[in-house]
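For this view, one protein chain was removed and the others were kept in their places.
A, B and C label the chains in the order they appear, each numbered from 1.
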Amino acid sequence: MNFRSDNVTGIAPEILAAIAAVNAGPAPSYGEDEITGRLGRRVAELFEHEVAVFPVATGTAANALALATLTPPWGAIYCHEAAHIQSDECGAPEFFAAGAKLLPLAGEDAKLMPATVEAALLERGVVHHVQPSALSISQATEAGTLYRPAEIAALGALARRRGLALHMDGARFANAVAALGCTPAELSWRSGVDVLSLGATKNGALAAEAVVFFDPARAADFAFRRKRGGHLFSKMRFLSVQLDAYLADGLWLRHAAHANRLASRLSAGLTALPDARLRHPTEANEVFVELPERVIDAFSRAGFGFYRWGGGVSNCLRFVTAFDTRESDVERLIAVARAT
Amino acid sequence: MNFRSDNVTGIAPEILAAIAAVNAGPAPSYGEDEITGRLGRRVAELFEHEVAVFPVATGTAANALALATLTPPWGAIYCHEAAHIQSDECGAPEFFAAGAKLLPLAGEDAKLMPATVEAALLERGVVHHVQPSALSISQATEAGTLYRPAEIAALGALARRRGLALHMDGARFANAVAALGCTPAELSWRSGVDVLSLGATKNGALAAEAVVFFDPARAADFAFRRKRGGHLFSKMRFLSVQLDAYLADGLWLRHAAHANRLASRLSAGLTALPDARLRHPTEANEVFVELPERVIDAFSRAGFGFYRWGGGVSNCLRFVTAFDTRESDVERLIAVARAT
Amino acid sequence: MNFRSDNVTGIAPEILAAIAAVNAGPAPSYGEDEITGRLGRRVAELFEHEVAVFPVATGTAANALALATLTPPWGAIYCHEAAHIQSDECGAPEFFAAGAKLLPLAGEDAKLMPATVEAALLERGVVHHVQPSALSISQATEAGTLYRPAEIAALGALARRRGLALHMDGARFANAVAALGCTPAELSWRSGVDVLSLGATKNGALAAEAVVFFDPARAADFAFRRKRGGHLFSKMRFLSVQLDAYLADGLWLRHAAHANRLASRLSAGLTALPDARLRHPTEANEVFVELPERVIDAFSRAGFGFYRWGGGVSNCLRFVTAFDTRESDVERLIAVARAT
Partner (left out) sequence: MNFRSDNVTGIAPEILAAIAAVNAGPAPSYGEDEITGRLGRRVAELFEHEVAVFPVATGTAANALALATLTPPWGAIYCHEAAHIQSDECGAPEFFAAGAKLLPLAGEDAKLMPATVEAALLERGVVHHVQPSALSISQATEAGTLYRPAEIAALGALARRRGLALHMDGARFANAVAALGCTPAELSWRSGVDVLSLGATKNGALAAEAVVFFDPARAADFAFRRKRGGHLFSKMRFLSVQLDAYLADGLWLRHAAHANRLASRLSAGLTALPDARLRHPTEANEVFVELPERVIDAFSRAGFGFYRWGGGVSNCLRFVTAFDTRESDVERLIAVARAT
């Protein structure tokens, strides 16, 4: 009954079992183990492309390390003003990129439009300005919405034309793939994504994200950056195996589809209320809905966890469903709302 | 039979069980959970002192984040030239401390003497020089040796007198406590240590270290630094519980004592050979011994893992024992050596 | 006839003479000289307040070094989106502040309103967000407009109430003082300014700006930052004497008043044209005016220097007058415009 975030969840049983399964005996440290090797091959196969894959433990590390490879310290990274990298990482991208500048842009439902990016691009080569270096988008977005392949491709084409690298914060990439029914390739390199932060933590891992480079040449420095950032695990097999189990046998998509389905149900249930107003379309596993205070109070009294989006007295609530959300909890929430 | 490092090991069964035990149901994220709270109280009790405790996943993160709180960017951190922070962290302390300078010093058996530090201290207040800010020592050292409480206290007194904070890299702190039969307090704050990187990974954790501040006021910034460094786990309970289980019921010291005992046995067995020469006293869980090439070859043929210390063709080998090293492997290694 | 900027100018004769006058014989280096001491006393007297004064050679250095003392690396600096620190310093503030984040805000005529700042302030103490640390305003602004004392005081009160330091980029502070007829004190500390970048270069110096702290305690680190940034001159007397001569006998205000007067004349002359539209009020030494292409062409043909504001094909021109602008050039420009 805690809908505050998908990071209040535990570890998916399959992933915990996978950790236990590789625990016997010694293994080479720092990623020289065979599970890490296998993970690389699995990601390549899944994305149908040559890749360089680097497991790290947090989404902030994944994003910040990825972005740092895409921009010089005097570079500009364009992103949505609501992006996690801009608003929720305490300046980690600036730290890892030695002071590069994020340029936040507006856009409905937390999505960027090519024209908005284009209009904001600074002239290249003028020494007084930071230099346009990267574009970062979130899939799913912070508003629980999704970029369609054609939308990503339009941003990817702009990025290529204007010399920007395209990064995707895929903390909830699984939810996007599951919801859109696209292949991972279609939502990434085929649409112009250069580097993907592929999340697993919110969808069942203990703590595991993969930075996926579709052009391994771009990753030349990454190993040094990761070590220097304190993000190289000595017992790497335990990080890699989480991702390996996550991506094996479609586990990641089953878990994401479950979360998406319940978010959809929750959204439908709440927006059927007379006073409810959906803030953003419910496309993945997050629901943003404006509700009367009496309904909010009822949720609190019933012990449900949620966020007042924007903080304070906001009457827009965020609900996040996850791999372990129970259908019965969703139904109960809707019932409580109806009963007010 | 892999003696290369104590980081080739898996997870101690007690710690894996503890992870599984806290997996049921949701928990507040980012350290607001009760296990993280309990860990703080446990560390305080164990060290008999008020503390601020911050779990992180790697030793490099622990050291670099700790040091960053102890020095301005224009500060100097004094350490042994063999220190992990100087030689094996790819510049992580410089990264986290925004370019502070490590000043490496010499010292037998990887230990620093107060006179050496004193002689190297730069004049404070001269704007041309980096400013003396911190002293960092490793316990156990990179040579597998130990500082006695009086030795730490002498460095601690110097540090206090000259305005340096004293940091201890305790990646193998458990081995030191177990070997010296001191209390954790005696080897830390009672001897003048301000901040301790308390390791668990090498001694049985999946990936867990605790940064322990004995003056919580010094830790005021730490939470921001940790988040900004990408080291704040959303599912923090799984990091905290590793440390909690590690420190509960003396598990950490039992594991360390086991490793120490086998290192001692291995050291005695090898140094009984006519051509062997011990490079450093064996005081914790590491053995550094110079051996004839024919013995080294025999080890390789028998499938033992070890390091040639200093790299290349060095005939000084490092053996590291761990919580899961089997006595029989140690005996077999000695037997192989004797048979050459 | 070059109106592109006030930095295309040479050195005011009085300042060049002052440099020459202190050239005889040796002087203590790095600011231990008596001219630097005298400068400190002069600034204190002029601002009617205790101050710590640090000469540097560029406005970017002044701003970036000043801001770095006001924010931790995980801090946020609020500024106008057109501010020089945001748009024209290639990320220098982020560099000197170890990756702190500038949060650009909108506001008419390049001025910030308290309500805009207040609405943007992030919640303090939340580890996911950068922490509100400083507010920076420009006087005169990048639009050539001015903050009145009451406007600064309102921002100053907000800053104090919300725990922000208030920085003023005074690259054209002289023009503001001259135009408003206020005392330097009224436009700075009396209105809540904590640190002022006091410019001289644009108004007659070779290359000299002073960072003025009204609370010397805040300046404790500045000397290290300046040295470490390569901004501590060995032959400091030649930097200090520029500022000393600049501020002596009202030279700075005479020069600024001259520039302001000609800007005002130029503005009046151009806006009298039927097709001209003033973009921003002309309050200091800059004129922003939209003109028909035929007038712009005429200016080019006549050899006048100016900027197309916003770049490219913008028909909004920026004209900047300076201490050495000749009245006859202004009249000729107006005449050319009228003749088209």
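Descriptive notes on the structure:
In this text, a residue touches a chain if its C-beta (ideal position, glycine included) is under 8 Å from a C-beta of that chain, and two chains touch if they have at least 3 such contacts.
Being a predicted model, the structure only gives us computed values, none of them experimental.
Of the candidate positions B:4, B:49 or B:129, contact with the unshown chain belongs to B:129.
Screening C:47, C:147, C:189 or C:224 for touch with the missing chain picks out C:224.
Only one of the listed residues, B:19, B:98 or B:180, touches the absent chain: B:98. Interface note: of B:10, B:26 or B:73, the residue touching the hidden chain in the full complex is B:73.
In the complete assembly, the contact with the undisplayed chain comes from C:90, out of C:52, C:76, C:90 or C:287.
Interface with the hidden chain, as seen from subunit A, comprises residues 30, 72-74, 98, 127-128, 131, 221, 223-228, 232. In the full complex, the hidden chain is touched by subunit C at residues 2, 4-5, 7-11, 16, 19-20, 22-30, 56-62, 64-65, 89-92, 95-96, 201-202, 206-207, 224, 227-235, 238-239, 305.
In the full complex, subunit B contacts the hidden chain through residues 73-74, 87-91, 94-95, 97-102, 123, 127-130, 311.
Basically, only the chains that are shown with their structure count from here on.
Annotation of subunit A and subunit B: jointly contacted by C, touch as defined at the top.
Chain centres computed from CA atoms place B at the largest separation from subunit C.
Averaged C-alpha coordinates put the centre of subunit A at 34 Å from the centre of subunit B. Put simply, the C-alpha centre of subunit A and that of subunit C have 42 angstrom between them.
The geometric centre of subunit B is 51 Å away from that of subunit C, both derived from CA atoms. Residue positions of subunit B touching 2 or more other chains: 30, 224, 227-228, 232.
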